[in-house]
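The structure appears right after this line, and notes come after that.
With one protein chain removed, the remaining protein chains of the complex are shown where they sit.
And then chain A:
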Amino acid sequence: MSVDPVRRLRVLAEGLHAGLYAEEFLPLSYDRVWAIAADLQTELPYLLPFLREFRVPPGDADRKEAVAVGRSGLSETFEVRLSPGWCLMQSRRVVGGMAAVPEAGGTRFAVLGATRPAALRPVQWLYGHLLGERRGRAFLRRVAERAAVR
């Protein structure tokens, strides 16, 4: 028995005490939804308003090193693990993740965001209580919007 990608991301969110985790059923086909999530270079800047660019080397490798460039111009290198229904990205300071599984004619989709340094844990806890849920829902809404028009 293997744990499906959404359940797997939920376990990681628990382990990372993630400030942002949201999960929702989207009434869109899995293929359509995951096509958005997996196209990191094109779609992440639409899904994350503070991101200007997300440069990913071409190819189908499931392990890649990507560079995120923020609106402020600051850049950060991410290790990326990408496979069907699963995406985990980690820099020195931040963790991001997305997961999807087909469910009853639609897709169950989840998103995770967490900070890494121990010093930021209280900030993450506060963020999780104040904004994490709302930001997570907003992310899921943007995924659904992008998938609907693709």
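Please note the rule applied: contacts are C-beta pairs under 8 Å (C-beta built on N, C-alpha and C of every residue); 3 or more make two chains touch, one makes a residue touch a chain; residues count from 1.
Just so it is clear, contacts and distances are computed from a predicted model.
Hidden from the displayed complex is a chain whose UniProt protein name, among "Methionine biosynthesis protein MetW", "Sigma-70 family RNA polymerase sigma factor", "Heme ABC transporter ATP-binding protein" or "Serine/threonine protein kinase", is "Sigma-70 family RNA polymerase sigma factor". Touch with the chain omitted from the figure is made, among A:32, A:116 or A:141, by A:116.
In the complete complex, the residue from A:7, A:32, A:64 or A:142 that touches the missing chain is A:7. If you put the missing chain back, the residues of chain A touching it would be 1-3, 7-8, 10-12, 14-16, 79, 81, 88, 90, 95, 97, 114-118.
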